[in-house]
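Note that one protein chain is taken out, while the other chains of the complex remain in position.
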Amino acid sequence: MELAATLFSTAYQFGDAFAFLVISCAGLAVIFGMMGVINLAHGEFIMCGAYVTAATARAGLPLPLAILCGALVAGLVGMALERAVIRHLYHRPLDSIIATWGVSLIATQGVLIVLGSTMQGVGTPLGGVAVGDRSYSLYRLVLMGAAVALLAGLYWLFYRTRFGVVARATIERPQMARALGVDTRRVYGLTFGLGAALAGLAGGLYAPTMTMVPTMGATFMVESFVTVVVGGADIFVGAAPAAAILAAIRAGLTAWYGQLFGQIGLLVAVIVVIRILPGGLSAFIKRARR
Amino acid sequence: MNSGAVLEVVGLCGGYGGETVLQGVDLAIAPGEIVAVIGRNGVGKSTLMRTLAGLLRPTAGRILFDGRDATAESADRRARAGVGYIPQGRDVFPSLTVRENLMVGEVAGAGRSTPDYEAVHRFFPILKERARQRAGTLSGGQQQQLAIGRAMIGAPKLMLLDEPSEGIQPSIVKDIARNVRALNRQTGVAVLLVEQNLDLIVSMAERGYVMEKGRVVASLSREEITSRDAVRRHLTI
Amino acid sequence: MNDARTFAPEAAPRDRRSGLAVWLRRLEGPQTMGRGSLFWLAAGLALLAAAAYPQFSDDYTVGNAAYFLVWTFMAMGLGVVWGYGGALSFGQTAFFGLAGYAYGVLTINVGAAYGFTWLALILSVALGGAFALLIGYFMFFGRIRGVFIGIVTLSVTLVLETFMAQTAGPQWRIGEARLNGFNGMSGMPPLTLPWPGGDLVLYPGAQLYYALLAMVALCYLGLRMLLNAPFGNVLVAIRENPERAEMLGYDVRVYQMLAFGLGGALAGLSGALYTAWGQYITPSSMGLTSAALPIVWVAVGGRRDITATLLGTLLVLTAFQQLTIYGSQYALVAMGALLLFTVLLAPDGVVYTAMERLGRLGRPGRRAGR
Amino acid sequence: MTEILRVAGLNKAFGGVTVARDIDFALEAGAMHCLIGPNGAGKSSFFRLLLGEHAPDSGTITFRGEDITRLRPFQRIRRGMSVKFQVPGIFKALSVRQNLEVAFQNHLHGADLAATVERVLDFASLGDEAGTPAGVLSHGQQQWLEIGMAVGVEPQLLLLDEPTAGMSPDETRRTGEMLHALNARGITILAVEHDMAFVEQIAKRVTVLHFGAIFAEGSIAEMIAHEGVQRIYLGAADE
Partner (left out) sequence: QDGPIRIGVLEDQSGDFAAATMVKVHAIELAAKEINDAGGIAGRPVELVVYDTQSDNRRYQEFMRRVLQQDKVDVVFAGFSSASREAYRPIVNQFDGLAFYNNQYEGGVCDANMIVTGAVPEQQFSTLIPWMMETYGPKVYTLAADYNFGQISAEWVRQIVAENGGEMVGEEFIPLGVSQFSQTIQNIQATDADFVVTLLVGAAQASYYEQAASADVGLPMASSVNVGQGYEHKRFTPPSLKDMYVTTNYIEEIDTPASKAFVEKFRAMFPDEPYINQEAANSYIAMNLYKQMVERAGSTDHDAIRAELGKGDVCFDGPSGNVCLDPKSQHMSHTIFLAKVEADHSIAFPTVWENIAPYWLGDAGCDLTKNDPSAQYTPSSPPPAN
């Protein structure tokens, strides 16, 4: 019984870290991994999703619907942003850094000016559950499930549907895709919108567990970038194992040596993994598979 | 002019940004024709093809496709209307598999035809064998076949073929010639072919245009084109 | 090898010009914008104006200008690494911070007498450069490239920040110098010039300004020469196509590592000078926001040209500060908008675009789109 | 004559695809040799193995008496190789002149460098384009530039992957003549080509690669007459 409780605790910690990495990086994986746009406003889409979720939930919408609302609004904002700004920056990834950083500044400070420096959150639903002599938040188990579902859904969308194939083609050779009849603008708009919606979803899912401030997106940034990059060129093959490895390292170090080592260890692990596998995990997995 | 042409180009000017490469090109292709464009390096053959495909915006002149003014139409609409473009240098999607590359080709034909993978595989068996390989790791010749197959899937009415023989082994050059001609016979697709390979021109084209410095300077009849000397004369300095 | 060549000239007369002349000729070249007497006249006038300006201004403004100059080294270093070398480093602040702390530790322990602050400055810069070489070795010899470089360097600087932030305890001291965690280290002396009749303390003001101006000018000219030398050519070639560069017989890794080391040393110079300027260095100068700033300066000015980088950095620093002074809460929104418009309207950078326009006025030429 | 290059028992596979299968191959100094074979036979991959871009699974490569199997690409180049790739690997944002300078400055300096660049510009008919960013050249012009970058340094061994792709028959002939001139200066040349007229023009001997293995070797006439080569490569005689 004792052992089972310990095992559960370990699995829970790992799953928790894994879910956080996967959920927070999914939107970035689409926008950066698929489109090559380095989106420094990723955190602000997360914030947008969280704010909308909190606002709609407190207005009486059931939480799951409120979260979807958050994702939807973030997605729409993303599509608008794509049309106004990002569209001009494809294949200028380095310029997209500057532009999206600008967007991020405007969004953070704009929200601060308009909505004030904080916003009241929504409480975490479902309460706790006791296993052995410890108690755990049930909602966190939901988050873990959501992470797995998200990975499966994205893989299906990008590898098993024509939209996904066309989107990948468009991002790689837009001119050629156009010459083959692809309405590239629409594809871009939808893909970016999807990435933004996924970020919004992350915000919505984590809204009940976090402080609502305009800068809240920043907490997700480093982790999501690191996960996506360690994953490597092929995001969907790489992101899940990357999240798993980083989560294991983080959870392990945090458990044994405390949060500081968890934090530093995560970053050092990133450096080491990239050094050992310069193409990221996906390149390695591809090679191993053949 | 006559309205039976699949493609009619009048006074076409265009190029890159400030730089005009095409200086008033006129040509016409009737349905089911295979027409060659020849000319030395840098005269603007590929530029012409890109402009016809809609990837470059003309600065003057008109492009009529199927009798319809397509001058201002975007590349993707042209493709869906039946213009299949096979660029010089192939431009396959390197990280997509062969099969996925062909899937992208389906888009052009969506609504007009059902994708005929059988036919493509018949013409280019290697594309079936390597369906799951990433296109970027194919050899040059394999990529060329993929590029043609990808255009075929979209059931085009007009194919713009830019130097298809470049880097292709002789037997496949012959195959390509044979296949394109067969395709042309079976589906009535018209072909505008840019080439430097004499054999291919001679074995495929029904007539031709000679380009020089952004202009069509001569038109070659069927007789002229089958006599190698006329072609050779135009390709030498 | 065979003597008779089809392409190589038959034993052309050897170039007799001295090494210095060769280097001076490299002040102009394909890798830097601006050539001809008109350009150098303008540059000379600009330098003159910069030198004369303290006479017409107040202490605060001069001290503030000196503060801006402090940052330009880091920007120019990033210009070399990123603009010319094609490796986007997101962690120049690591070398900045390391050198900044090194300056503090050294001067707090040894003091400022006999001009030791300058030695400390040099040592700190060397440390920043050496650390950058180490990281560069690790990355480039490990075949790390592209966005991975960005993430590795970012991770390095964040590790340093996280680590330094928790050194608040008394056990974290190097000799006399308390690292002092997140609150930052202070109490180090400013740069001091030994001077007959009492050392000159270079507090932010005209003296420090002149010292910095001279350093910026030297550094700028030196970089111009380096970038137009074969080293610069190869660096740019590597940026464009590393595989091909290797196939021309260049050890790509060594070039990239050296460029990275140079960038790190320049970031270190900024860091040590910053510490001397404000007698304060904090872990947050290695944090995410700080790390993003140099990229913004370089991108807004134009990363493809060292002159654009230098002028752009000064421009952005001034613009952002002015916005903060007069924009209150709206400053950040305005900054964001400014960045957006820059990227959309002047994709090669504001200064770069302006310089290119100016240059094109002068001579007609064939220059097609990117 | 001495041997400049020897490849022994070279093997390389990418997953399921074998690109080099027990290749034994030698080149005399001063030879002018062509490598032909079907698309995907492994010709370009063979070049990449020679240059060190791919590491072989097994086998050795000896260049001028030295085992270079473990050397990095730039080290091999410095020992006297030079290459023109199938897909032009030029520096797109650099001007044509800068491309050539970068290509030559490892060997040449000052006035020598400038003179050589001028000659190559002239030879490649790129004089008018010297200041143009190489990325905007037409496809054929890029090929010329790539050739210029490879031949200008006059290496011991010149590797050319489809040098005449995209060239008109006339230009192809001119290229052949230039290669003969280089060869006359003692430069060993190994070229991959699909243009049989060109192969006939330049090659004394020809090696046919098929599925990564050496399929046949001999004079060009022998190869054209070779039934197997016709079947896998040349196709049936002209219709």
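As written, the chain order gives the labels A, B, C and D, with residue 1 at the start of each chain.
Everything below uses one rule, namely that contacts are C-beta pairs under 8 Å (C-beta built on N, C-alpha and C of every residue); 3 or more make two chains touch, one makes a residue touch a chain.
Computed from a prediction, not measured in an experiment: that's the story for all the values here.
Seen in the complete assembly, the chain not on display touches A, C. Touching the chain that is not shown, out of A:76, A:112, A:190 or A:244: A:112 (per the contact rule at the top).
Residue C:181 is the one among C:30, C:142 or C:181 that touches the chain not shown. By the touch criterion stated above, the residues of subunit C touching the omitted chain are 58-61, 63-64, 67, 162, 165-166, 168-170, 178, 180-184, 186-187, 203-204, 278-280, 282, 284-285, 289, 321, 324-325, 327-329, 331-332. Contact between subunit A and the unshown chain involves residues 9, 12-13, 16-17, 20, 109, 112, 116-124, 126-128, 130, 133-140, 208-213, 215-216, 218-219, 251, 254-255, 258-260, 262-263.
Methods note: only the chains that are shown with their structure count from here on.
For the pair subunit B and subunit D, the distance between mean C-alpha positions equals 29 Å.
The multi-chain contact residues of subunit A, meaning those touching 2 or more other chains, do not exist; every residue touches at most one other chain. Subunit B has residues 16 in contact with two or more other chains.
Touching subunit C in their complex are the following residues of subunit A: 38, 40, 85, 88-89, 92, 94-99, 101-110, 112-113, 218, 221-222, 225-226, 229-230, 260, 263-264, 267-268, 270-271, 274-275, 278, 280.
If you check the complex, the residues on subunit D that touch subunit C are 51, 53, 72-75, 77-78, 80, 83, 85, 89-95, 97-99, 101-103, 105-106, 108-112, 115-116, 119-120, 123, 131-133, 135-136, 149, 151-152, 154, 156, 178, 181-182, 185-187. Contacts from subunit B toward subunit A in the complex involve residues 53-55, 74-76, 79-80, 85, 87, 91, 93-96, 100-101, 103-110, 150-151, 154.
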